[in-house]
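Sharing a structure, written as structure tokens. Questions coming.
Here the complex is missing a single protein chain, while all its other protein chains stay put.
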Amino acid sequence: MGLMKAKPAAQQMRRRSSGGRIDRTKPVTFTFDGRSYQGYEGDTLASALLANNVHLLGRSFKYHRPRGIVGSGSEEPNALIRLGRGAYAEPNLRATQIELYEGLYAESQNRTPSLKFDIGAVNSLLERFFPAGFYYKTFMWPASMWMTYEHVIRRAAGLGRVADDHNDPDRYEKAHVHCDVLVAGGGAAGLMAALHAGRSGARVILADEQNEFGGWLLAENDTRIEGVDANSWIAGMVADLAAMPEVTLLPRTTVFGYMDHNYLTLVERVTDHLAERPAHLPRQRLWKVRAGQTVLAQGAHERPLVFSGNDLPGVMLAGAVRHFINRFGVLPGNRAIVVTNNDDAYRTAISLNEAGANVVVADLRIGASGPLITAAKDAGIAVMAGHAVTLADGNHRVARVEISAVNEGATQITGDTVHMDCDLIAMSGGLSPAVHLHSQARGKLAWDDRTLCFKPSATHEASFNAGACNGSFDLGAALREGARAGVKAATAAGFKAFTSIETPALDTPKQSWRPLAAWKITNGEEPGRGPKAFVDFQNDVTASDVALAAREGFQSVEHLKRYTTMGMATDQGKTSNINALAILADALGSEIPEVGTTTFRMPYTPANIGAIAARDIGHLFDPTRLTRMDEWHRANGATFEHVGQWMRAWYYPQEGETMAEAVNREVLAARTTAGLLDASTLGKIDIRGPDAAEFLNRIYTNSWLRLGIGKCRYGLMLKDDGMIMDDGVTTRLAEDHFHMTTTTGGAAGVLDWMEEWLQTEWPDLKVYLTSVTEEWSVATLSGPNAAKILEAAGIDIDLGASSFPFMSMQEAHLGGLPVRIFRISFTGELSYEINVKARHGLALWTLLMKAGTDFGITPYGTEAMHVLRAEKGFIIVGQETDGSVTPPDLNMNWIVSDVKADFIGKRALARASMSYDDRKQLVGLMTTDSQRVIPEGAHAVIDPDQPMPMEMLGQVTSSYYSPNVGASIAMAMLKGGHSMLGSKVYFPMLDGDVIEAEIVEPMFFDAKGERING
Amino acid sequence: MASHQPDRGQRGLPGGKPKYSAFAIAKKAMNYHQDWQRAWRDAAPKDEYDVVIIGGGGHGLATAYYLAAVHGMANIAVIEKGWLGGGNTGRNTTIIRSNYLWDESAAIYEHALKLWEGMTQDLNYNVMFSQRGVLTIAHSEHELREMSRRVHAIRLNGIDSEILGPAEIKKFVPTINIDQSIRYPVMGGFLQKRGGTARHDAVAWGYARAADDLGVDIIQNCEVTALRRERSKITGIETTRGFIKTPRVGCVVAGHSSVIAAMADIRLPLASRPLQALVSEPIKPILDTVIMSNAVHMYISQSDKGEMVLGAGVDKYNSYAQRGSFPVPEHMLAAAVELFPVLSRLRMLRHWGGIVDTCPDASPIISKTDVEGLYFNCGWGTGGFKATPGSGHVFADLIANDRPNKIAAPYDLNRFRTGLLIDEHGAAGVAH
Amino acid sequence: MLIINCPHCGPREESEFACGGEAHIARPLAENSISDAEFADYLFLRDNPKGLFLERWRHSAGCRRWFNIARDTVSHEIIEVYPMGALPRKKDALATHAASWRRDTAAEKAAERAAQKAQKPAQKPAQKPARQKAAAKKAPGKRGGK
Partner (left out) sequence: MADIMTGDAMLPGRSALAGRAGMNVAAPDGGKTGLRVQEVAHIGKINIRGTKSIAKVIWNHTGCDFPPANNMVSSAGARHIVWLGPDEALLLCEAGMERDLRRKISADLAGQHFAATNVTDALCVLKVEGPDVRAVLAKGCALDLHPGKFGPGQCAQTVLAHAGVTIIATDENCFLLICRTSFAPYTLDWLQDAALEFGFVFQG
């Protein structure tokens, strides 16, 4: 449609000559289904379309029946359209909530090829064969066909189409906000609540989903408050509130979630209503509110009446009709039928009449009387008491009705039936309080027999209900309740609020709020026959579907919802829930409160996912942590590897090198000349206190009491279940002072773990822990030339093995930089881990690279590091281990003290099952084809020809080509591996191939460890 | 497993209940659907049963069904405190797969998958089991290594699984973002084509209708208040609808297992945690498979109705409130937008929480207890729905024979005493 | 979305805290002779009550201190926050503690004996934080047990 040439703007033939809150001086041009129309600023898309006499807006979900506008706000079930184009397109928006702006582009949905002619509508001819839940009963044979059936079903289902370009060009914001009182809903009650709470000095937020405050009052031209018309009174209230510094007014903001401890979520539509959208502003803003107290004042939703043909375009809610007439200056129809079970619809009848429509009222109540009814009659409106619309008919728009005399409850036609032509039906089935937030907050509900609705009873959170959403539909009561709730909330939040509550003088029609219980209006036929009467418009759930569900035993409300999909549409049953409940109760011969209501859950109205994600996407999704040497790695073409949040240099490919070539070169260099590794990400923890050694003794499996000052020791940390958790080298800096290193991934966890034991289990130990991971940058220099390079860089200590032995630490100056050098080795080569204050990290790295040029220094990354340690059979926690591995499994009993009374994991290791010999144990592997590298993760079997499922011994944990060995080497965790040295195992590949390998000791290079001193 | 085929017992409503079919619908339509029967009887509790199953969710109903269909028992009751399928059965994201790492897990989930295949015909109820594939994404070198380990093990267990590279993934899932510059890029993934989704409510209803057909009494709105024992032997249960005599009680009450266990002074190594999920508004199809990502705790599929179904990881503290904390879905949705930018302009329609009971080793408990005649099936954590038929099948076997079969044996409570865990957790097991 | 009142930093968002699970679990020392089964109970069994629950939390994004709270797992109401090593004061919370099966476990008994031994030399005057005073009364339970 987007390409179709726009036709010239049509007349606004349904626009009244005057009245309404639209700006007639500001015409706005917009496009709907390729046709250009005109509306005014202040319109919604719905009011503007109605002004142009467009009622047909969409097709229904299941039967593709023509549908139009039913409501005037967020309760709208039918008028869903696709707004915008290209990357800006968005499906399923309610025309009643879209503010009109110049150039607005909208399309109808769920129809092919066009709205007027939709082939999907064939479903409605067959609708008799699609009762509720029909798909559970069919599409079963042949079984193989289901995927095909489903493919068709899926394409038929769904509502709108997503944007053609998937990358959302808009920005979204979110923020935390705190307030003393949050008022949800800015109608009569909400305004009063905000004003009275605000006067106490409390921090107040007033949020309303509409573009302006006032709610229903905006449409009540028959009401004067404090001597002025409703709209002026609203303006005055808003001005007073705006003047209060601690009050925040949030129009266009929906409170959609109410969670524990008064945590509420709001979405503010910041620029959706603008033709020109300032680049610096977000499209929408998510407010995450922590409120001291809340006042819930979201008003009520009018219920449709359930009669045959009630889903035709032109059949609208009476309150909505009044809204369009008085607030938007639009007359939705000239020949209107008002059908009601209560007084309120008479105000619509009067408005229609004043607007020049020809009006007939069908009142289901037989003896209804009262000022409004009298007023209507005085105005010359024909009132048919004890009558109901028993059938609405028409093609794409209601054209005629059948009105019949009915019994109380409208279950039978009791007398005459008349036919009338009409172009509008305004129906009213009474009001349902919007108890959604109250219910989300685990508040209880109670059925009220008088007003026929569920009202809030007990609240769970610090919250007050006021006005229509509390079941107080009378304006005077709503104003009083609002004021009282504002005072109560402010007081509860700790403020001194005016206790004298002013309730404004009121001049508004007196009316009864007692509707007649008439839930399903007969069409004169047997149950289930005749044209359908809809309960849930959007999901096409009819009264007979509800009855059918009950008949089949789906008698819990939840079953009804799930079986018929009633209330599961995008309006979440705002208009349909109560009617469905009542019809279900009727079918079960029980009462509504017994059938119960469903608990409402977040969100109140659908909330944009983009707004919830907001800026937590792209590079801000999660921090990327870089070392202080990172600049050099990037400048020198390193590739990087994610290690937790860190980015570590993986390898440094030179011109034209493959990864394998680069890694081999780095691995060879570290054993022939020298290699340099950025090891800054290793965790480092400063441990101080008289009990530091004793503490390490309990944390590690080996003993630490006698470690000499300046000496280093490798340690293994277990969880209390005996499984390996982390490892690293710890150095004694002084009698009461240690420097611990952990794995990169384990750093934070180990610190928390040790703090936990100190604080909770051993509070008597005098030990303080401080993370110094990022205080130091670390460069590991490894290889035969390591010492020479340090000399060349200018070192002020003697590097001789005697004065600086393996597993010791010395402080020194290197090229003038103060450093701590640890003589430890993860490669088996002569190796120095040089720690320098992080600010000098880059300087240290460049210094060593420069000093090492003549000695063949080669930077190596994490991949080469893995190969080098594997050649020596050193494990990596998290690669060889997986949370189910003990030290004995790794043949590391040597590091487990048997003299210590206790250490974390000791008792667990003593469990019988820990010494079963079928545990997975660490072994080395040499492939028969020495050049063939086994993929990591491959599983070993003894007989590769056995049938599935195969008996597996375990998996390869590390596997590389070792240029130093000149062969493929691997480590694996195999069941009973320690007793299988020398035997052959097989690794079936995913492609069916099989690799043969021999089990060996996990030590592939310099078994005697002669190279450690260079 | 590949060779093994589960014993499905009597299939397709042998009890004589009228069958569902397109023809049946057409026939009933003639009478405006006025004479459809109840899907299952609204049974009143009898004085005595041979077996009582506590819990009318998918697992409990499946257990009752297989007790009748496979083990020929008839005098069985299913006791449900609320409405059928009102617990996790109706609150999950309906993902079905069997590509687990450990042999024990692979065995039971594959057993379940085989029963899923053909369940619609077994029950004469369309559970809409849709084998659209489950694709698990890897975002780092470490995850690629884990993935390789997993896929090799799965394949040698005779279960289908294949590794896909970013380009293949893009081909299979056109809406996914494989831009390698994003924070957690799609570096690869493994796909189980036989995996997919099913209509969760239909599973409970289908089992209920078929079990009812075989004479099982399904009793809703009936809460268990106590377990009556003589010495260490079950003799019956006290309920809000009176005492029911029975020698055997099977408890399948995910979330509330600890509460029932306490009635028999039994302690289970369980923690009940909230598990949150949500759906978007329905849209025309954009995703025809299931995507899971553990690094960012997000999984997503699109229902036949058109809603995008998204789930997150479990919340961090114990709760029986069926509600979690906002940061969990908040983070999950950010992750979802990273992988599927199209979601940004969609809207969250419904959000809910279930209560899952999780074991220290992230594997279930299917076990006898110290009380004779009292059996527990719990601790499924986030893996419950996919296991439904397999869980019911082996649990029925355990109750019928009073000893676990080969598949159930590893899930005995004793593993926590011996320390022989099935550590899906420890091995960074894929959740959900 | 809980608000938790950190004993040191005051009320903060739940998201700043880490939950450490059931509180007041005595850790058996390796030298204590308890069976594998009893040890397994210590390792894996955690209370999972529907209602009041005594649990350990850590203000991980704040002061990093551990403390205990008494929280209802249904209403999510937090009725008391109290220090590691101490017992709750609120009647209901105290009753919950006393009612726990752990009070009679071999692990707890052994830990108490061990602690009494440990306390003897550790008779230092004054300057003891509350949690240690409490610990002096009873054994230091696992994770600041009691």
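All chains are identified by letter, namely A, B and C, in their written order; residue positions are counted from 1 within each chain.
The rule we apply is simple: a contact is a pair of C-beta atoms (placed from the backbone, for glycine too) under 8 Å apart; a residue touches a chain by one contact, two chains touch by 3 or more.
What you see is a predicted model, and the numbers here were worked out from it, not measured in a lab.
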*Thinking of the complex as a whole, which visible chains are touched by the chain that is not shown?*
A, C
*Omitted-chain contact residue, chosen from A:273, A:396 or A:837*: A:837
*asked:* Looking at the full complex, which residue from A:165, A:212 or A:622 touches the chain that isn't shown here?
replied: A:622
_One chain is left out of this view; which of C:13, C:36 or C:108 touches it in the full complex?_
C:13
*Taking the full complex into account, what residues of chain A touch the chain not shown?*
171, 173-178, 203, 278, 280-282, 288, 290, 615-616, 619-620, 622-628, 631, 645-646, 686, 688-690, 766, 768, 770-776, 837-843
_List every residue of chain C that touches the chain not included in the displayed model._
8-10, 12-13, 15-16, 61-65, 127
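One rule holds for everything that comes next: only the chains that are shown with their structure count from here on.
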*Are the chains arranged, by touching, as a line, ring, star, complete graph, or other?*
complete
*Whole-Å distance, chain B centre to chain C centre, using C-alpha means?*
35
*asked:* Please tell me the distance, in whole Å, between the geometric centres of chain A and chain C computed from their C-alpha atoms.
replied: 34
_Can you list every residue of chain B that touches 2 or more other chains, as numbers and ranges?_
321, 325-326, 418-419
*Per-residue multi-chain contacts in chain C, two or more chains*: 1-2, 18, 36, 40, 43, 75-76
*chain A-facing residues of chain C, complex*: 1-3, 13, 18, 20, 27-32, 36, 39-40, 43, 56, 58, 60, 64-66, 75-76, 84-85, 118, 122, 129, 131-132, 135, 140, 142-145
*Touching residues on chain B, where the partner in the complex is chain C*: 256, 258-259, 267-272, 316-321, 325-327, 357, 360, 416-419
*chain B touches which residues of chain A in the complex?*
61, 89-92, 128-129, 131, 134-141, 143, 146-147, 150, 153-155, 157-163, 166-168, 170, 172, 257, 259-260, 263, 265, 288, 442, 526-529, 544, 548, 551-556, 558-559, 562-563, 565, 568, 570, 572, 601-603, 606-610, 612-614, 616-619, 621-622, 624, 641-643, 650, 721, 723, 878-879, 882-884, 908, 911-914, 935-939, 941, 947-950, 952, 955, 988, 990
